[in-house]
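Read the structure below first, then the notes.
On to chain A.
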Amino acid sequence: MAELEERPFPPGEYPVVVVGSGPGGLQTSYFLRRLGIEHAVLSADKSAGGMFRQFPFFQRLLSWTKPFGHLDRHDRRYEWYDWNSLLAVEPENRAIMAELMDGSSSFPSRPEMEQNLATYAQRTGLQVRYGCRWESTRREGNGFALGTSDGEYRCRVAVFAVGVAEPWKPDTPGFEDVAHYVDTREAASYAGKRLFIAGKQNSGFELATGLLPWAQRIVLASPRPAKLSVNTHSLLGVRARYVQPVEDEVLGGGVFILNASIDRVERTVDGFRVHCLRSEGGTELTVEADEVIAATGFTSPLLDLPELGVSVFGQSRLPSMTNFWESAQVPGIYFAGTIGQGVPGMKKYGLPSNSGAVHGGRYNARIMVDHLARTHFGHRPERVQLPLDGLVDYLLEEVTHAPELWNQKSYLARAVSLDEQAGPYDDGIVPLAHFVDEEGPPAVAITVETDDKGSIHPAVYVRERGRPAVETLLDPHPLHDFRTPDHRRRLADLLKGATAGAVR
Partner candidate 1 sequence: MALSPQQLVDTLSGLTLFADLSRPQLEQVAHKMSEESFPEGQRILRQGFTGSGFYVILDGEVAIRIDGNEVARLAKGDFFGEMSVLLGEPPVADVVALRQLHALHLGGPELEGFLSEHPTVMFRMLKTVAMRLRNASRWRS
Partner candidate 2 sequence: MPISVDEKAAALASLPLFQGASDESLARLCNVTGEVEYSAGQFVVRQGQVGSGLYLIVSGAARVVSGSHELATLGPGDFFGELTVIDQQPRTASVQATQDTVCLAVASWDLLDLLKSDSALALNLIRGLAARVRSNAEHHRH
């Protein structure tokens, strides 16, 4: 009985329903609570953690937490060193990941990450109805009705933080007999095997790295050459942690990395025969393997949302969203967590955002909740007035230290409106693509950007009344400290036109 009573959020009517208890769902719930917006959080899982309850297999994450940054862990700026903790306003609930690391690596282990999320949920008092599976969706009145394994939930706004974790395999003949990444077994069971991994993204390289000590031979194949993060200057590509197989290939050590598409997979008496077409020249190549694993990616399990009008795109079936992560077709449906990567933002030089990772998604969630509160619940955000003579210093301090700008380069920006009458007002952290496309009062936004040469520098977007924003790149600094006299002069010059009205 007691146990039943402890399950929060019985079916019924809530202003907002959040689906998912991974980082995206928890972070969304946290900020909804801060704004006092009543909501239910539903999760099909047994406990908090989302994908980190299972993945990655080989135990360590790709995102770092450096417990000994030069700043106090409870300082906002420390978030730059800690990619894995969720955000909190109360200092004691910040940087939880850093407390839990045992020092053996700057990359937390999977159980450490799971612990991090559970601790956050517990300390911040977040509640989740676990074991409640979202099954269907329909429109009802001005909102939605979500059918679940526990009954129906009605709401005005629904937030789906259901991840991009549904295994996906191409319809290549023979792939129906092939294991997916999620089916990977205990490493020791691959001892002495010839392994064929389809896919050259991080999941493929993670398996190859983890199975290097066990497999007899590893072949990785996909049509295009593998990209490495150290070459792309972004999280795009195989991360440094998983590059060992590349070195093995280069040195002829039993790993083969092929640029080829897979034509079909044939079962043999004791394994598989993989028929490939090489990308260069299109010649055929047959590879014998004991085991084939499809590290071919994941899709977003959006169930029947497309029937409501939510359009989805790409192999991962991500929803089409606005710059505030709201469905572009169905207002009132929002997305949080890794799904947020479907909003490309500026994508300068082709570099993606970090929205697919915790250190990007956590800021998106905060902005998304503010937007949801403003547009659907009439919340008026608190606006902080800034002294005009401190504006330049404030912006340069932000671009030097703001974790939002450093973790979401060219994607999130600090915006300040330059009202002629009232003087500057802080508009907070905003999606840059929204700022530069929006028409509005004179304003400035500053962000951190990188380019194809790997230079990291501030970018300033100044919007004068009635005109589109103008981009200006400031100089880089060898220690990324942009609070120099040169930067101040340059920024002050840029602001002259836009602040002309504000200087009385």
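Per the selection procedure, all candidates are chains of the complex that A comes from, given by their letters.
List of remarks:
Everything that follows uses one rule, which is that a contact is a pair of C-beta atoms (placed from the backbone, for glycine too) under 8 Å apart; a residue touches a chain by one contact, two chains touch by 3 or more; residues count from 1.
No experiment lies behind these values; they were computed from the predicted model shown.
Every option in 1 or 2 comes from this complex, but the candidate touching chain A is 1.
Partner candidate 1 is touched in their complex by these residues of chain A: 170-171, 222-224, 259-261, 277-279, 282, 311-315, 317-318, 320-323, 328-329, 342, 344, 346-351, 410, 433, 436-437, 449, 451-452, 468, 470-471, 473.
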